[in-house]
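Missing here: one protein chain of the complex. Every other protein chain is in place.
Going by the order they are written in, the chains are A and B; count residues from 1 in each one.
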Amino acid sequence: MKDSESRSYSLREIARRFGGDIAGNPEFEVRRVATLENAGPDCIAFLANTRYLPQLKATRAGAVIVGKAARAATRVPRIVCANPYAYFARVSTLFNPAPGAQPGVHPTAVVAGSARVAVDAEIGPCAVIEGGAEIGAGCVIGAGCCIGEGVVIGAGTRLYANVSIYHGCVVGEHVILHAGVVIGSDGFGLAMEEGRWVKVPQVGCVVIGNDVEIGANTTVDRGALDDTVIEEGVKLDNQIQVGHNVRIGAHTAIAACTGIAGSAKIGRHCRIGGASGIAGHITIADGVEISTYTLITKSIDRPGTYTGAYAFEPHRDWLRNAAQLRHLAELARRVRALEKKSKQPKRSKP
Amino acid sequence: MKDSESRSYSLREIARRFGGDIAGNPEFEVRRVATLENAGPDCIAFLANTRYLPQLKATRAGAVIVGKAARAATRVPRIVCANPYAYFARVSTLFNPAPGAQPGVHPTAVVAGSARVAVDAEIGPCAVIEGGAEIGAGCVIGAGCCIGEGVVIGAGTRLYANVSIYHGCVVGEHVILHAGVVIGSDGFGLAMEEGRWVKVPQVGCVVIGNDVEIGANTTVDRGALDDTVIEEGVKLDNQIQVGHNVRIGAHTAIAACTGIAGSAKIGRHCRIGGASGIAGHITIADGVEISTYTLITKSIDRPGTYTGAYAFEPHRDWLRNAAQLRHLAELARRVRALEKKSKQPKRSKP
Partner (left out) sequence: MKDSESRSYSLREIARRFGGDIAGNPEFEVRRVATLENAGPDCIAFLANTRYLPQLKATRAGAVIVGKAARAATRVPRIVCANPYAYFARVSTLFNPAPGAQPGVHPTAVVAGSARVAVDAEIGPCAVIEGGAEIGAGCVIGAGCCIGEGVVIGAGTRLYANVSIYHGCVVGEHVILHAGVVIGSDGFGLAMEEGRWVKVPQVGCVVIGNDVEIGANTTVDRGALDDTVIEEGVKLDNQIQVGHNVRIGAHTAIAACTGIAGSAKIGRHCRIGGASGIAGHITIADGVEISTYTLITKSIDRPGTYTGAYAFEPHRDWLRNAAQLRHLAELARRVRALEKKSKQPKRSKP
C-alpha cells in the first residue's frame, strides 16, 4: 500500500507547486515520503520539531523539509519553508493522493428507486441507500454503509465501510467518515414519570459542514428538536461522542474518546485533548485549548489552555496522597486555625 | 424529516389524551412541537425549567406546556400540568410517532431456514438472521444487522443499522438498539499462565428486558458462565461498555461513554453520569446518582449523589496546584507537626 509505484518529483517541481527555498541539489528526485528515522535514499523526510535534530543528523533520507532555523543543520538537499509539517502534508498528498471514486453502483448494493446517486459516485458492495437520499458527485460510499431516508451527501465525500447515517441528516462536501461512524442516532432524551422513563422523540437532524473528517466509531446524535451542527473544517478523531444539539465551531479539532454532552456549544479553532469531557448546555469560546482527560463543567469565555487531570504516581504514593483529598477542606481549616493562633501575642500565655 | 405533514391537534384534544388544565383558547390547533426559541405560530413548546423563563416571554410559539408555577407567566394558550417535560414527551410522540414496521424480508437479507420471523416483522437489506433465531411480531431489523444463532428478539423491538448480536442472547419487547450496538461479545476473561494469557471461554449470554434502549456503538459483553443482565426500562446512552456478568437494575439510566467492569451490580432507578466508571465486582444500591467523570471503586450501599471529578482550571494554575497532589500526605503531616508544636507551652524554650 506504500507509494512505491507512484512517479517521482524533483525538489524543483515540488517547490514550484508548494513554495519554499531549495538548498542543495534542486534536481534530486524524490520517490517517497518517510520519517527521518526510516527514510531511504529515495525519500523525503521532514523536521518539524527541534527535538528530532539528532534524527536529522542521522537520517539516510535523500532530501528533507526543514524550517528556516534548521536550514544549516544538514547538508542533505532540502526545502526550507515556514511550516515544515504543513509543507510535508502537501508533499505527502502529492505522493499519496486519496484514491478517486470508481464510478458505479455495485450489484449487491441496494439503492431505493427514489434515491439520487451522481453518475460518477461509487456505491460499494452491500451498501444501502434509502428513499429520497442524494449522493453527490464523486462520492465513495463504502461497503456495508447504510444511508437513511432523505440523507443528503455533498460532492467528493468518502464514507469508509459500515458507516450508518440515520434519516434526514445532511453531510457536506469533501467530508471523510471513517468506518463504524454513526450519524443521527437518537439523542439521550428522557423524561421521568412515575418511576419510568418516557422517551422524548428526537426529531432534529445532524448537519455536517464541508471538509469535516470524523474518525472510526465516532457517534453524533441527532437533535431533539433543532439540529446538531458540526461546522466546516472540524476534525473529530475516533470514538468521540457528540450529544444532541451540540454545535462544534469551524476548524475545531477534537482528539479521540472525548464526550460532548447535549446542547454544548464549542467555539471555532478550539483544540480539545483526548478523553476529555464537555458538560451539557455550556459554551466554550473560540480558540480554547482543553487538555487531555479534562472535564469542563462550566462555560469558558476566553481563549487559553484549561486542564483538570489527576497526575499519576506510584500506586503506594497515590494511596497515601489521594486519601488526603477527602480531608482537604478540613486541612485548609486547620491551616487557617494555625495562622490565627500564630498571630496572637504569645506573651499573653502566663 | 420534521413532522410538517402530520395532522393537527387542538389543545382540547391533547388535554383529553394526556390530562392537564387548559388556560387560554382550547381550540388552538397545534401542528408541530418545537423549542421555545425556534417555535413558530403553529407550534407547541414547553417550559420545564425556570431558567428558560426569558425564552417563554420571547417565544413565538402558538401554545406552550408549563408547570403550575408558570401558569401566569405567559398569555399564550397553554396546558398546565404537573410534569411539563414528560407531558411534552407524550405530545411530541403524538406528532412524531415511531415509524412502524414495513412487513417483509428484503430480498438481500439472509434468513436461515431454521429461524422464525414473525410475518409482520421487517428485515432490512443485507441483514443476516442465523439458525434458530426468533424475531417477534412487529420487529424492525435494520440494514446490515447480524443476528446470531438462537437469538430471541421480543415483539415490537427495533434494531437500527449494523447492529451485531452474538449467538444465544435474548432481547425483550419494545427494545431499541441503535446503530453499531454489539450485544454478546466475549467478556474479557483471561488467565495468566507462564507469561501467556489463556482465554476463558465466555459461555453465558446477555439477557435484555423489555423497554430497554441502548445507544449507538454501545457494547454489552456476554457472561463468562452466568448471564449479563439488563433489566426492564434501562436506558443506556452511546458508547457505553458493559462488562461480563454485569447486572443493571430496572429503570436505571446511564449517560454516554461510561464503562462498567465485570460482575458489577447496579441497582434500580440509578442515574449515572457520562464517562464515569464502575469497578468490577461491586454493588451499587437502588437510587444512587453518580456524577459525570466519576470512578466508583467501592460498593455504595445507600442512595445519594457521589462525585470524584477533578475540577478544571487554567493550565498554569493547574500546573502549580496539581504538583502539590504528590505532596498531600506530607503536607498533612507537616500541618499535624505545626499543630502539635503550637500546643506546647512556648516558655519552656530557654
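Basically, a residue touches a chain if its C-beta (ideal position, glycine included) is under 8 Å from a C-beta of that chain, and two chains touch if they have at least 3 such contacts.
Every value quoted in this text rests on a predicted model; they were computed, and no experiment measured them.
Asks: Among A:G138, A:G187 or A:G215, which residue is in contact with the omitted chain in the full complex?
Replies: Among A:G138, A:G187 or A:G215, only A:G215 touches the chain that is not shown.
Asks: Which residue among B:T35, B:N96 or B:Q239 touches the omitted chain?
Replies: B:Q239
Asks: Which parts of chain B are in contact with the chain that was left out?
Replies: Answer for chain B: residues 108, 110, 126, 128, 144, 146, 148-150, 162, 164, 166-168, 180, 182, 185-186, 188-193, 195-201, 203, 205, 217, 219, 221, 225-226, 239, 241, 243, 257, 259, 261, 275, 277, 279, 289-291, 294-297, 304-311, 313, 317, 320-325, 327-328, 331, 334-335, 338, 341-342, 346, 349 touch the chain left out.
Asks: Across the whole complex, list the residues on chain A that are touched by the chain not included here.
Replies: That gives, for chain A, the contact residues 1-3, 33-35, 37-38, 83, 85-86, 88-90, 92-93, 95-96, 98, 106, 108, 124-126, 142-144, 160-162, 176, 178-180, 211, 213, 215-217, 233, 235, 237-239, 251, 253, 255-257, 269, 274-275, 292-293, 309-315, 318-319, 322-323, 325-329, 331-332, 335, 338-339, 342, 345-347.
Following the convention adopted for this analysis, only the chains that are shown with their structure count from here on.
Asks: Take the average of all CA coordinates in chain A, do the same for chain B, and state the distance between these two points in whole angstrom.
Replies: 25
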